[in-house]
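Only one protein chain is missing from this complex, and each of the others stays in its spot.
The block that comes next holds chain A.
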């Protein structure tokens, strides 16, 4: 299995370009987040009014109740108090920045995907054999998850910068500190479980990033609502708590079974490779702890007195553990999962 140097180099270029494009997209989203406020507030108001109207007129045909808040770019309804022309202009300009941000993110994600695929072609194996490739794949899943979320909840587009920030940081850390040249993997990793187990870990970790960020925003918003001087500049621009909470929950609920599947696959693989399915190896332990924390999140969300703020904290803790498990356990402790390929 010789390594194709050319493809590997193309992969590196794609990786770097994708990172730069994400940074640019982040700037665009930040512009929308900062200046698009008026438009969004109006959109929320529109949605609320529409809901009321619908509730009142029960005679109409099948009504699509306001399930999703109306998109930001909804033209002002006739019942709206007219916005000043200058405010409208700045709003639509900000929205244009937001739309360009999405296009850039899609472009970045395509290059990101290309980087991953080229890595795989260069090494003739799945492109998640060391920590650099793993981080690259996790970030791709996070971005794709966010793009899917955007399709479902277009009104949270201006939050994209908050999601891209950790992605860009991870990509930067990956590209500089964790970078490993394309190479085949050691015999312990040569198993079809590498495809299944690690893919499940990647998909779930990448998906968990989104609720993690949404929960942090929830906590900011919540803190702002109980005391308006906290996060005064930022939190006023954030969507309502229930939207952030719903977004976190729905993503977590999808990611959690995948994560569980990943842990079970890991146990099956461990049985074949290390002679036991569970041995409290540091990686296994922290994976277990994170699993318990996410399980607690799901229970907290169904328990009176634990909804909202505590649940959001638990979700943030869960994602912190996922990150901890990736960096601290791979790089600092020694265990059987020492496949980082760093140093």
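The criterion applied here is as follows: a residue touches a chain if its C-beta (ideal position, glycine included) is under 8 Å from a C-beta of that chain, and two chains touch if they have at least 3 such contacts; residues count from 1.
FYI, contacts and distances are computed from a predicted model.
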- Leaving aside the chains on screen, match the unshown one to its UniProt name from "NADH-quinone oxidoreductase subunit J", "ResB protein required for cytochrome c biosynthesis", "V/A-type H+-transporting ATPase subunit C" or "Acetyl-CoA decarbonylase/synthase subunit delta". "ResB protein required for cytochrome c biosynthesis"
- Query: Looking at A:10, A:179, A:306 or A:327, which makes contact with the chain not pictured?
  - Reply: A:306
- Note on the structure: From A:196, A:234 or A:268, the answer for touching the chain not displayed is A:268
- Note on the structure: Where chain A meets the chain that is not shown, the residues are 1, 58-59, 61-65, 67, 183-184, 186-188, 190-191, 193, 246, 249-250, 253-254, 256-257, 260-261, 264, 267-269, 271-283, 285-286, 288-289, 292-293, 295-296, 298-303, 305-306, 329, 333, 335
